[in-house]
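With one protein chain removed, the remaining protein chains of the complex are shown where they sit.
Per-chain residue numbering starts at 1, and chain names A and B are given in the order in which the chains are listed.
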Amino acid sequence: MEISIRNVRKTFAAFPALAGVDLDIASGELIALLGPSGSGKTTLLRALAGLEPIDAGQIRFGASDATHLSVQERRVGFVFQHYALFKHMTVEDNIGFGLSVRKGQDKPDKAAIRRRAQELLDLVQLSGLGKRYPAQLSGGQKQRVALARALAIEPRVLLLDEPFGALDAKVRKDLRRWLRELHDKTGVTTVFVTHDQEEALELADRVVVMNRGRIEQVGSTAEVYEQPATPFVFDFLGSVNRFRGEVQGGKLKINGLSLGTNSPLAGAVDVYVRPHDLRLVEDSSPGLEARVLQVQRTGPIVRAGATLAHDGARVDVELSHLDPLTATLVPGARVRLLPAIYGLFPPEGDAPLKTLPDVVPNAVPEQRGSRARA
Amino acid sequence: MPIHPGTARIHSVSLRTAQQRRAIPGFGLTLGITLSYLSLIVLIPLAGVYFKAAGLGWDGLLHTLSSARVLASLKLSFGAALIAAIFNAVFGLLVAWVFVRYRFPGKRLFDAFIDLPFALPTAVAGIALTALYAGNGWIGRYLEPLGIQIAYHPLGVVVAMTFIGLPFVVRTVEPVLAEAEKELEEAAATLGAGRWITITRVILPSVWPALLTGFALAFARAVGEYGSIIFIAGNIPMVSEITPLLIIIKLEEFDYAGATAIAAAMLTLSFLLLLAINLFQAWVRRKR
Partner (left out) sequence: MSENLDHSLQDPPQLPSEFGTGPLVRKNSAITEPAWVRWLLIALALAFLSLFLLLPLLSVFTEALRDGWGTYLSALREPDAMAAIRLTLIAALIAVPLNLVFGVAAAWCIAKFEFRGKQLLISLIDLPFSVSPVVAGLVYVLIFGAQGWAGPWFAAHDIKVIFAVPGIALATVFVTFPFIARELIPLMQEQGTDDEQAALTLGAGGFRTFWSVTLPNIKWGLLYGVLLCNARAFGEFGAVSVVSGHIRGQTNTLPLHIEILYNEYAFAAAFAVASLLAGLALVTLALKTFLEWRYADQLAAAHRR
């Protein structure tokens, strides 16, 4: 089922959690909502489920307008970060709950509900655990039960709120792969929220990067990583260096260094370069002169911190250990750096590079839950 | 498990771990004070009741307990306590729900008053309830024309027992309701459950162990209660005479054996109830 979101707005006590969001999700797509806390990603997910009433805008599931439907009527599968399994019910009863609360003709008989629960247990590879209680399961198993329970109602959309957030790193990686396979098998349109960029990039067909209640960029995983649309996206997906430069006559100038560009910008610009998109070049070649402060090697990657000679700006460099010039990287040495891939944005002044939003924590919906209790 | 046949071990030396004895001083002193004081004030005197009761023999005990007046009082004490505890379970759950879930003016004031039965002396509660429910009282005057008598009637016993047991259910259920995850209810809603189904099939099952505990506590308290009841009950033998009062009457008649027999029976019943509550809570903890 495709979803269309039009100009959705939501304000919590003067804090705009969603400041006009437009998004189209294709049927069968697996989409990640990615952003820091307070970016509105969870609010958007909850608005899709009907758990968060919206102030304005429209949400459509396929051809039907879902904006005014209650949670119960929307038929969405929702998976919570902390599983939200019913502790007093067996795994089987948890999975069958959605079917057992239906009324009249829609309600399957007991045997049918049991059969469906068994099928779903097989699907999430927990066959034979149906009679257990949630307390007897591991975190990963609980989350798979939660998923089976959400799928049992044959949801129009599957919504997952930081589904792996409460699990440890190893389980998280396994479940991620498993969820991708499950999605490819069932084909249910799926939206999941995460603040983990690696998770978003590895799992999703498309990534929606959110910040301060707005969508910064929507694109394939390659697009958002390689062609960030805004400084925020550049910064949020991995670390980045910022240089001051100037565009003159189709050329980018950084302290005399001239580089090609097709940017429509003119005049002063900020140049964003990821540490591994900087190349170390011979003394004679054109480049930016920098003084090495410290060098650190982790496995095949050599990381160096340096300052630019012309304005003292701090630069982080990442090189492969195969690069012959890494030998010249010693503290105190003078080296020349050449940006290989870079993005240009209008200058932002002297604001610190980390552009994460200032958030009033109490106004952030995802922290209002029972877990935020003092 | 609190009560099991291991009491004697408390006095053995094996109970201190050498490491902690070194780290923090005062174990011997404080445990000594605790055990001596506990034994002197509580354990030995209570054991005395059983010792004395044992002196009566089974026949003596049964003779006292099977008298019609004692049986009637036991029936009243336990029956009225049961009704009061059920009443408190229903309304206590309602009060706990309202105070945890909703916001309304005066909430904090009312919340403080819930503990009034703990703070108000029972004799004061007794005469106040009697004044309210007597035929000319603020409430009684409206009930009497309807043919409902509360004061000087078994119903008065239920009213007094409801008053003194009220905070137990509220205060045991409140924290459980407060800790219930909001996500559980949201999950139920996304699965299509309406509000009523969510409450009956998701929220209440998670509350009922606490509810049962509060019910048992209110019941135990009501069975033993004396001060607030004797004023409103009228104390008519065979009709509105509670068991604790009968103990006092036996004492005033210098029938120490009779008083002891009834006391031993009541003590045993309340210990069994306490044991049941503890076993039940241990069972719930294991299951979760």
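FYI, a residue touches a chain if its C-beta (ideal position, glycine included) is under 8 Å from a C-beta of that chain, and two chains touch if they have at least 3 such contacts.
What you see is a predicted model; the values in this text were computed from it and never measured.
From the options B:Leu82, B:Leu120 or B:Val239, the residue with contact to the unseen chain in the full assembly is B:Leu120.
Checked against the full complex, the one of B:Leu76, B:Leu129 or B:Ile197 touching the unshown chain is B:Leu129. Although one chain is not shown, part of chain B still touches it, namely residues 1-4, 6-7, 9-10, 14-17, 20-21, 23-27, 29-31, 33-34, 37-38, 41-43, 45-46, 48-49, 52, 91, 94-95, 97-104, 106-108, 110-125, 127-129, 131-132, 137-139, 162-163, 166, 171, 174-175, 177-178, 182, 185-186, 189-190, 195, 220, 223-227, 231, 244-245, 247-248, 251, 254, 256, 259-260, 263, 266-267, 270-271, 273-274, 278.
The rule is short, and it goes like this: only the chains that are shown with their structure count from here on.
For this pair, chain A with chain B, the centres built from the Cα atoms lie 54 Å apart. Taken together, the chain B residues at the contact with chain A in this complex read 179-184, 186-194, 197, 201-202, 205-206, 287-288.
Every residue of chain A that touches chain B in the complex is listed here, in rising order: 49-51, 71-72, 74-78, 80, 82, 84, 86-89, 97-98, 101-102, 133, 135, 146, 149-150, 152-153, 369-371.
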